[in-house]
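Handing you this structure, nothing more for now.
All protein chains of the complex are present and in place, except for one that has been dropped.
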Amino acid sequence: MKKISKENLTKLFAAICEEASLILPLKNNGMTNFALWSEGDEVDLDTLKTVKSAKDAFFPQSETLYNCHREDGKLKISPGERMDENFVVFGVRACDKRGFEVLDNVFLSDPVDSFYKARREHGTVVALACHAPEETCFCSTFGIDSAEPGADVDTWFVEGDLYWKANTEKGEKLTARLSDLLSDADEKAVEEEKENIRSIMKKLPYAGITTEGWGGEAEKEKFDSPLWEELYKPCLACGTCTFVCPTCQCYDIKDYSTGEGVQRYRCWDSCMYSDFTMMAHGNNRTSQMQRYRQRFMHKLVYYPANYGGMFSCVGCGRCVDKCPTGLNIVKVIKAFSKKEDK
Amino acid sequence: MQELVKRAKELLADGTVTRVLGWKKGDLAYNPEPAFFENEEALSEFVYDSFCGANLSKYMIEASKKEGKTLVFLKPCDTYSFNQLLKEHRVLREKAYIVGVGCAGKISAEKMKEAGISGILEVEGADALNPSETLKVKTLYGDKEVSYKDVMLERCHVCKGKDHMIYDEIIGESRDTLDGDRMEKVREIEAMSPEEKFAFFQSELSRCIRCNACRNVCPACSCRKCVFDSTKFDSAQKANVDSFEEKMFHVIRAFHVAGRCTDCGECSRVCPQNIPLHLFNRKLISDMNEFYGEYQAGADAETKGPLTAFTQDDIEPSEARERG
Amino acid sequence: MPVEKEFRPKIVAFCCNWCSYAGADLAGSSRLGYPADVKIIRVPCSCRVNPMFILRAFEKGADGVILCGCHPGDCHYSTGNYYARRRMTLLFSLLDYLGVEEGRTRVEWVSAAEGVKFSTVMNEFVDKIRSLGENVRLGDLRCKN
Partner (left out) sequence: MQRIGVFVCHCGSNIAATVDVKRVVETVKKEQGVVHAEDYPYMCSEAGQALIAAAIKEKNLGGIVVCSCSPRMHEATFRKAAERAGLNPYMVEIANIREHCSWIHKDMEEATEKAVILARAAIAKVHLNSHLQPGESLVTKRALVIGGGIAGIQTALDIAEAGYEVDIVEKTPSIGGRMSQLDKTFPTLDCSACILTPKMVDAAAHEKINLYTYSEVESVSGFVGNFSVDIRKKARFVDMNKCTGCGLCQEKCPSKKAKSEFNRGLNTRSAIYTPFAQAIPNVPVIDTESCVKMKTGKCGLCEKVCQAGAIDYSQKDEIITEKYGAIVVATGFDTINLDQYGEYAYNESPDVITSLELERVMNAAGPTKGHLERLSDGKAPKEIVFIQCVGSRCDDHRGKPYCSKICCMYTAKHAMLIRDKYPDVNVTVFYIDVRTPGKNFDEFYRRAVEEYGVNYIKGQVGKVVPQPDGSLLVQGSDLLDGKQIKMRADMVVLATAIEPEAGVRKIATMLTASIDTNNFLTEAHPKLRPVESPTAGVFLSGVCQGPKDIPETVSQAGAAAVKVIGLLAKDKLLTNPCTAESDTLLCNGCSVCQNVCPYGAIGYEDKEVNDHGIRETRRVAVVNSALCQGCGACTVACPSGAMDLKGFSNRQILAEVDAICR
């Protein structure tokens, strides 16, 4: 266990940047999002939840897959760049850290997504324990311990210090590189902090939410439930929930004509959108009810069916915070358990 | 609130309406959701409090396609949107039974969090018609207090007024919440140098994640298929790959709703990144009022909007700039 | 010192078929020159010009966009340019508000008989765009190489 005083954080960031780039929560006009750090930026490690999750670091909202243009009547293709420099994502919460694992299942299993893989290989995750969980949090539902994220490096703020603990080889390497700035610390303060966090987690309004009844086995029964027809109605079909979500991984591939050529890029897509998975004949899902159902079925049924029971919701509560009409995954879970109670 | 439920039950019972469009209790202190209630029993979950900011008029597009009338609760500002939708034949008057509900200004959890309150468990005093001046908030981290005005939505500080523009009946009195000039920020930006203007909007718009919440909540953006989702202009976009795209999206969106936007403020309310989107709409409203005479979209369902009308001696674009 | 390459702006001129396009033809047949930077797109009427077209031009690298139509009152379709006038007044005002330099957009009314005016306007407009330099505020970087 190491520590560094809060006042020296900027030095720490600068030191990280000597051999890697640094992505961490920055404040812009009152809103905090993960972004590339440079000296003078307003770092915000107090805000519990960035608006967008940290997934951009490994799966950016858009990225170029390849460029093509005509040269002497022939098509020339140049592939998009894979990440080839080390970077550090700092201040990731336990939920977002689990989110990366959800993405790993999808992008690192065959066929491997080489863009994602390159980023994962070059990125070191420094997580930050949640000092003050909020009422919208429910990570414990998915067995996540916000007091001990388990990333390459875990950190805790206690009093005026940031406590630092490396968990992996990558984490150790980073720690070694920063050893000049880090001093040794005992774990007592951190243990107290962990206890404190865990006790708050128990008091959260969503503390009792369980995923009982969900998972791959529930497919038919959940899919056919008449509840969806009631639940989806206020949905505006915007993509807020999917774009702030740390685990939504759907993307669309589009072409952009630059005049002299075409840039093929991918960008996040949202299953809430009417043109999601649009094909020549039209859409698989023609109504918003179907689209709405898809999102939750994916998180709570299809994904666990494919990946050994792991849910693709991490309980970060961003959708609870941000849905324009007050809808969220917890309401869905609750509605089903209420129905089943009857 | 009980009065609304009572009236809804009566209208359901006597067959005037087949369903009720209102707000349903949330699972937290502050997240009620728009909801259709098909029967008396369902109305037990009905709520109308200070967090019921959502403008229900756009849901009437779908409700107009259904059998029978829908009772819809509209706040004064929502009635402008309803009128505008009526003008554009997107909703049917005969399918709506409008109960105009009183409003004392709406608040949001977002604003409370901005005011430094986190871990909200209970909010006391958020009564829709008669809220307390100071809200008592029970949180995970102790009891807090916050002034109602401080957590009120921006749009309520520049409220269009207490009058409903269209209704079948009114329940509950509205409260005056106006204490600002809605064009103040617009003027402030107008006075900036082009460089400052550009920097300001660049910084605001750079946060846009193209979630389309602003568009999808907007009662004026009622297109079956938005140009940004269709291939008609080769303009289908899903992400802001380049900073130009967010400008394109927001400029065109503002232009498409010009003369139709009632300034209901929903776009700014729902933006997850808190981008002051109303600043685009208000600029256009301000220009149209100045150049073509005062016009309030949705004040009635007949008057032609400024972009579907003209006079022979309208201002020239160059003159408009000189006035700039 | 490297010699700076002369800035040659890309300028799109939307001209209505009945007045301004004919005015441009007359400028041509009268040999009234203007810089080759101006490229004309023929539209039936100024009211055919969608703000989307103008933004698209900037997106793809235009440095200036000008819209020319019949004089108010002389529209071949009676009312088209009146609508165009309102639309452009508002669009340009909004672009100014966004911080795009004012001179990059312009509306001019040019009749079929005004070859001289067409040429003068285009010369002026090109000068203005040259003085403003390259458009960097309203373009898609992917199109700049």
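Think of it as A, B and C in the order they're written, each chain with its own count starting at 1.
As a working rule, a contact is a pair of C-beta atoms (placed from the backbone, for glycine too) under 8 Å apart; a residue touches a chain by one contact, two chains touch by 3 or more.
Everything numeric here is computed off the predicted structure, so don't read it as measured data.
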item: Neighbouring shown chains of the undisplayed chain, as defined at the top; value: A, B, C
item: Hidden partner chain, touching residue among C:Val12, C:Val107 or C:Val126; value: C:Val12
item: Sole contact to the chain not displayed, among B:Glu40, B:Glu88, B:Asp168 or B:Glu190; value: B:Glu88
item: Residue touching the undisplayed chain, where the options are A:Ser38, A:Ser199 or A:Thr286; value: A:Thr286
item: Residue numbers in subunit A that touch the chain omitted from display; value: 70, 73, 257, 259-260, 282-283, 286-287
item: Positions on subunit C contacted by the hidden chain, ascending; value: 10, 12, 17-19, 21-22, 24-25, 27-29, 31-34, 36, 39-45, 47-53, 56-57, 60-62, 70, 73-80, 83, 87, 111-114, 119, 143
item: Absent-chain interface as seen on subunit B, which is shown; value: 65, 87-90, 222-227, 230, 232-234, 256-257, 304, 307-309
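We adopt the following convention: only the chains that are shown with their structure count from here on.
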item: Chain whose average C-alpha position is farthest from subunit C's own; value: A
item: Interface with more contacting C-beta pairs, comparing A-B to A-C; value: A-B
item: Rounded Å distance between subunit B and subunit C, as computed from the means of their C-alpha atoms; value: 36
item: Centre-to-centre distance between subunit B and subunit A (centres being mean Cα positions), rounded to whole Å; value: 30
item: Subunit A-subunit C separation of Cα centroids, rounded to whole Å; value: 46
item: For subunit C, residues contacting two or more additional chains; value: 140, 142
item: Where subunit B touches two or more other chains, by residue; value: 241
item: Residues of subunit B defined as touching subunit A within the complex; value: 26-29, 31-36, 54, 59, 109, 114, 118-121, 139-141, 203-204, 206-207, 209-213, 215-217, 225, 229, 236, 238-241, 266, 269-270, 272-274
item: In the complex, subunit A residues that touch subunit B; value: 28-31, 33, 48, 51-52, 61-62, 132-136, 200, 203-205, 233-234, 236-240, 242-244, 252, 254, 256, 265, 267-270, 273-275, 320-328, 330-331, 334
item: Residues on subunit A engaged by subunit C in the complex (per definition of touch); value: 256, 258-260, 263
